[in-house]
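One chain of protein is taken out of this complex; the other chains stay put.
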Amino acid sequence: MNNFMNDPMMLRSIIMDHYEYPRNHELKKEDGYLQKHMASESCIDDIYVQSKITDGIIEDIRFDGVACTISTSSTSIMSELLQGKTIDEAKKIIANYYQMIDGKDFDENVLQEAIAFHNVGKQANRIKCATIGWKAMEELIEESEAKK
Amino acid sequence: MNNFMNDPMMLRSIIMDHYEYPRNHELKKEDGYLQKHMASESCIDDIYVQSKITDGIIEDIRFDGVACTISTSSTSIMSELLQGKTIDEAKKIIANYYQMIDGKDFDENVLQEAIAFHNVGKQANRIKCATIGWKAMEELIEESEAKK
Amino acid sequence: MLNVENIRQDFPMLQGKMMQQHPLIYLDNGATTLKPRAVIDAVVKYYEEYGANAHRGDYDLSYFVDQEYQQTREDVAAFLHAESEEIVYTSGATAGLNMVAYGIGERLLQEGDIVLSSEAEHASCVLPWMRVATKCHASLAYIPLQEDGRIDMDMLEQMMNERVKVIALAHIGNVLGYIAPMKEICALAHRYGAIVVVDAAQSAPHMPIDVKDMDCDFLAFSAHKMCGPTGVGILYGKKALLAQMEPMLLGGDSNARFDVCGNIQLKDAPYKFESGTQPIEGIFGLHAAIRYLQAIGMKEIHRYEQQLHAYAVARLKQMDNIILYNENNDTGIITFNVKGVFAQDAATFFNANGIAVRSGQHCAKLLNEVLQTSATIRASLYFYNTKEEIDRFLAVCANATMETCLDVFF
Partner (left out) sequence: MLNVENIRQDFPMLQGKMMQQHPLIYLDNGATTLKPRAVIDAVVKYYEEYGANAHRGDYDLSYFVDQEYQQTREDVAAFLHAESEEIVYTSGATAGLNMVAYGIGERLLQEGDIVLSSEAEHASCVLPWMRVATKCHASLAYIPLQEDGRIDMDMLEQMMNERVKVIALAHIGNVLGYIAPMKEICALAHRYGAIVVVDAAQSAPHMPIDVKDMDCDFLAFSAHKMCGPTGVGILYGKKALLAQMEPMLLGGDSNARFDVCGNIQLKDAPYKFESGTQPIEGIFGLHAAIRYLQAIGMKEIHRYEQQLHAYAVARLKQMDNIILYNENNDTGIITFNVKGVFAQDAATFFNANGIAVRSGQHCAKLLNEVLQTSATIRASLYFYNTKEEIDRFLAVCANATMETCLDVFF
């Protein structure tokens, strides 16, 4: 396990940075974006995630909405991490992220900043926040595949 | 306690007699009868009780409906017992009947055949059957008093 | 094979409980069932170890409740061979059946349309449709019963046409205990575009249910008739129908958001039907009940009850003082009268002998027009009843007369 995974200060600053300056935090009105609204299961988090996927490549990911620190930052990190990846690469990263969240073995290298959430399971009720954006993206990928 | 109260054969034959040959078992259509329908609380017993009360005298009591042995016979006995009585006499008899049913002291003499039910409380769930006609009559008396 | 002696150890009510100075013989399982230790423990566990409300919990206890809540839904789905989004928690069979009539009745029924039911139905199955049919100027028609009280399938076929939009029937009737051929009924209904609403209050506790195979559209039952708590039940509905259905209750938790303009955005099914705090310990208890029944095996339960029933019926038929109404039924429901004795009086005689049976019209009030009697006695079996209990019951039956029935009052 890499050092910085055990450095709370470091992990905290990653999360705060993404919470205060969320990346890709503006929805697009252009054509070609699939969109997912994630709100129904939780009383607070209410986010929209968009993605433009062309020829198996994730060209763009966007999100917006009212959300807690954990869901905002985890979605922001996801949006950076998966951007430009192929669908297959993205699926692998998503699978690794879920493995990590579930406390199972995972490949740190593909997750990069997302390892900030490796201990989110300590607060089990927040797992849904750490995965809401990822779930949305997973569904968007499925949708894009179904379209073909 | 009078002997025949402890003679099951005797008591049983009173009840069977009133069940098989219920007295006053026909409703009247004439004017002057108050009527009460007792059905709402029980799934089975569904009886109508009528009474003609003039100048404080219970001139007639009638009943009809679908009912079990206990409610039929107790209502039949009541209809005989209270017929011709003044309201005050009737109230005293009714009060005595309830005392008996509740296992309290009562005056056997005023109850006559109605003492057949003195042990109905052994089958507590049947108390309502043994009192349904009496309750109806009590309400009819109240109604007649309210009218004045 | 079912080991009844072991099973009985699980039920506190079967540990020497007396009624009227006799060992209790509980034969009112159609009304409600006794609870095994595992169910009681699950309820108590909620009180003593969780305590919190479900949904949106921001702390561990509440999260655990949420997890159990969801796991139960999945296990109920598996029990019925359904998907978990098709499983709605209700307060019981009556609520579930009303929810369907309320939520989809007005959308399905137009003037002149028809709802089919039967005269053997429980009030909770037929009355909600009676109301919504009247409201929509549709009509409620009754599928005739055969002489023995079963649904007449030929008549049903003749009654089917495009105006029939709904068939609402019990899978097992609570008075006579016949199993309706639901798979056939569903296939027939679907050919005409009608939906089938199954009242499974008496079947889910007693036999395996496979909603996919049956292909019913809705199916409702109560936990308390299957060893679970009162105040909780399940409504199964096909996904596409649940999506169209309007919730009967609105309130906390069922809506994603609403605004001052009156726009209400409901959550997806099943959540949109679960407004307000749910019966949490009830759901814990239901979960334990389903696990308990599955460990025994629904097929085994069904088979055992049929055996016990056949044993009882063979002997009852030989008794001159007993009128038996449903000797050929397929389940553990025995409906009878003592000749010349009003049903309620006979029931009291059983009570005086420690036996719990029910008299009355069993809420299927219409049925009496078929049975030609204003009331019957029902003894309804469950897997924890024994042959010895049946023997005792039979002895009391044999002994029942007007005289013995009255003697209990002196």
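Order of writing sets the labels: A, B and C. Residues in every chain begin at 1.
Criterion: a residue touches a chain if its C-beta (ideal position, glycine included) is under 8 Å from a C-beta of that chain, and two chains touch if they have at least 3 such contacts.
Remember, it's a predicted structure, so these values are computed and weren't measured experimentally.
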item: Touched by the hidden chain, restricted to displayed chains; value: A, B, C
item: Touching the absent chain when the full complex is considered, from C:Val232, C:Ala269 or C:Leu381; value: C:Val232
item: Contact with the hidden chain (one of A:Gln99, A:Asn119 or A:Ser144); value: A:Asn119
item: Residue among C:Gln202, C:Gln344 or C:Asn385 that touches the chain left out of view; value: C:Gln344
item: Sites on chain B contacted by the missing partner chain, in the whole complex; value: 39-44, 46, 124-125
item: Contacts of chain A with the absent chain, listed as residue ranges; value: 8, 11-12, 15-16, 43-45, 66-70, 117, 119-120, 122-123, 125-126, 129
item: For chain C, the residues touching the chain missing from this view; value: 12-13, 17, 19-20, 24, 26, 28, 31-32, 34-35, 39-40, 43-44, 47-49, 51-53, 56-62, 91-95, 97-98, 102, 119, 122-125, 127-128, 130-131, 133-134, 140, 142, 222, 224, 229-232, 248-255, 257-260, 262, 264, 275-282, 344, 347-348, 350-351, 355-360, 363, 365-366, 369
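The working rule: only the chains that are shown with their structure count from here on.
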item: Separation of chain B from chain C, taking each centre as the mean of its C-alpha atoms, in whole Å; value: 38
item: Distance between the centres, which are taken as Cα means, of chain C and chain A, whole angstrom; value: 45
item: Euclidean distance of C-alpha centroids - chain A vs chain B, Å; value: 78
item: Residue numbers of chain A (touch at least two other chains); value: none
item: Residue numbers of chain C (touch at least two other chains); value: none
